[in-house]
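With one protein chain withheld, the remaining protein chains of the complex are depicted in position.
So, chain A:
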Amino acid sequence: MMSSSFSIFRVGFSFVMMCIFNKSTVVTLPELSPQKYFSTLQSGKASLAYFCQADSPGTSVFLEELKEAVKPLQDYGISVTKVNCVREETSRYCGKEKDLMKAYLFRGNILLREFPTDSLFDVNAIVAHVLFALLFNEVKYITTLEDLQNIENALKGKANIAFAYVRAIGTSEHRAVMEAAFVYGTTYQFVLTTEIAVLESIGTEDIEYAHLYFLHCKPVLDFIQQCRRTLMEQPLTTLNIHRFIKTMEAPLLTEVAKDPQQVSTIHLQLGLPLVFIVSQQVTYEADRRTAEWVAWRLLGKAGVLLLLRDSLEVNIPQHANVVFKRAEEGMPVEYLVLDDIDLIISRVESNVHTQEIQEDEDDDMEDPDMETEDDEVAETVYRDRKRQLPLELTVELTEETFNTTVMASDSIVLFYAGWEAVSMAFLQSYLDVAVKLKGTSNMLLSRVNCGDWSDVCTKQNVTEFPFVKMYKKGENPVSYAGMLGTEDLLKFIQLNRISCPVNITSVQEAEEYLSGKLFEDLLSYSSVSVLGIFSPTMTRAIEDFTEAGNYLRGYVITGVYSEEDVLILSNKYTTTIPALLLARHKEGKIESIPLANTQAQDIVQIITNALLETFPEITVENLPTYLRLQKPLLILFSDGSINHKYEEVILTLIKQKHLDSLTPCWLNLKNTPVGRGILQAYFDPLPPLPLLVLVNLHSGGQVFAFPSDQSITEQNLLLWLQKLEAGLESYIRILPAEEWKPPLPAYDFLSMMDDATSQHPIRKAPKCMKETDVQENDKEQHEDKSTVRKEPVETLRIKHWSRSNWFKEAEKSFRHEKEL
């Protein structure tokens, strides 16, 4: 992918026209008065002028297109001007008020053509029409086959013809032909038609699209002989036509006696492969004929050369008769044995693999993709396999040591399997945690390789990999259910140092807890501390809260206070017990949420929702938590930290409850570089940052972009959101709703087995075989195997498997059994 797009670039630079295109300067549409305009006209120079009333409305679409055409026309030396007809200076070009406005093409001050603005419907049409008018002689427009034959006859022995069919004048294909004619018009006769009949009569099939033929008339000396035709197979674009004509200009067949590795021709530069036909003295004549034949067939698709083996200094494999050299740099040339010209053609056309003599034994070539790892986790783990991991930082447990270890000390155990890629990837994060905790934690980090100690894992109910469990004395083991990464696991371990919920014993301690002083070292892992306050008699509510706290252990700090003097707290935070007090340490705020017969499950919900920020920075790690809200995301993409101004705007709107139906958030591309990938999927081309986008993930998948030419202010944003809601904004993308299908097919062993049996007499022979027969058969089968192997591998997609086939098979075998 990369290399091919590179080669196109390389081609582009060697290409006159592309150079013109790349010479980009910002161009504006000059506006002049009629008098001024006519005074600037230079003789021999072409110019396109659009005459319009100074303040006339409704022409802006055309003006936009005209503005676009300024640069390309300038590249061809044609100036473009908007002439404002003012009252004082009347000009005959200004027209009457009603049927205003035409564009005129002048050469010097001679009028060449006038264009009604509706024929210049877009930039392609403008360029195409203007060049068409200027290249009147170079490009012959025809409507019948007879016209074409007349031109052909006139040019036989003199010049070649480029004959194009386009569906209409003013299309992009027409423009491409005209641009090519601008460059090559003096060398070749360009002929253009829009009549399908002409094309049909020369035997073209499938005339849905534009076609371009190169008619080789110059070599034709005999008048009754036809000009050879070569069809350009690529779509009609300026670049493709250029490339095509270049290859037409190149010699049909070149003789070389150099190492193919060193040979380069225009074809390679144009990104086309080279085919060397290997020849030797004795067969030279025949080889040359073959090569010529091949060259004609590959004209426009590959360069063909005759390689003279006898005068060659380097060695090439003895049996090779064809050498294939790809255009991509650094690709080794391939030596092939091809005994059919069609094989050479098809190799070029579809890159079909055939047996390569250098790699006789290597029959894996056929399916490079199916046998290539496309699982990123498996691939990265494999690539990293040789690195020594600091496994010694964790204790490896065995069947013998497992129970005694987890009983003796608080332990975290990672259950993994050596062959399971995800668990091996996570093992690395686990070791990172071990490094970070080294010497600071009394939690023992250990691991069990379930590939070795299968029974241990089974007994611990571990059937999935990877799996992390925490064992604490006197408690049931807790399964870790967080992100499989260093940070989250570290947080889980650190927060589990305290019990959950923590029993708070005095009002003073409760205050310390709420202020964050009590567990200062844990604040970096949990930005919120939750305190449940109850009167000592509320046993049921305390139970529910304890259950919730237990459930949230390792994710958030919870505490419980249920002493007699609890009213001091409830009064201070103006709530009624039972209640939750939420201390947000970053903001230094304490909120209270009353609980009334709230179930443990709902308490968990309340606490998890309380952990959500109103305008969070969205990251790879936290996105799923916000997605649970099932609201469209309003994302501000920012290159680096968020601009304070924008933050204010959004926060204000949040406060005013305008964003309640959305999840507003922002993304820092420095912290989350993959955000660029998202932007690339949304925008083409990418406008400058910051970008505000609304993504409707849960219903419809539309992506809306806040107009990048508007500044992000409360007013603009609100207006935009209102228009969105009213359905007045159009989306810039709909996210693809494709299902995730198998990335590649699998081997279809079933049909391979069928093929093998159908070739075999075993089933058909209606008699019991003698032992000698078995042996013979056996041998035969192994010979068969080797032939089967060379056939292309069959692959499968279940949906294509036909059941009818098996019924036949089953029937056959059933009948067969009966016969026996």
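Here are some notes:
Note that contacts are C-beta pairs under 8 Å (C-beta built on N, C-alpha and C of every residue); 3 or more make two chains touch, one makes a residue touch a chain; residues count from 1.
FYI, contacts and distances are computed from a predicted model.
For the chain of the complex excluded from view, the name given in UniProt is "FAD-dependent oxidoreductase domain-containing protein 2" [choices: "acetyl-CoA carboxytransferase", "FAD-dependent oxidoreductase domain-containing protein 2", "DNA excision repair protein ERCC-8" or "Pyruvate dehydrogenase E1 component subunit beta"]. Across A:Thr187, A:Ser264, A:Asn571 or A:Gln680, the single residue that touches the chain missing here is A:Gln680. Here the missing chain is touched by one residue of A:Pro30, A:Pro317, A:Pro616 or A:Gly701, and it is A:Gly701.
Residue in contact with the omitted chain (choice from A:Ser499, A:Thr625 or A:Thr652): A:Thr625. Of the candidate positions A:Ala408, A:Leu629 or A:Met753, contact with the hidden chain is made by A:Met753. Listed here are the chain A residues that touch the chain not shown: 1-2, 5, 363-364, 367-384, 387, 398-399, 417-422, 425-426, 428-429, 432, 450-455, 463-465, 481-488, 620-621, 623-625, 627, 633, 635, 639, 672-682, 684-689, 695, 697, 701, 735-750, 752-753, 763, 771, 774-775, 778, 781-782, 785, 789, 793, 796-799, 801, 806, 809-810, 813-814, 816-817.
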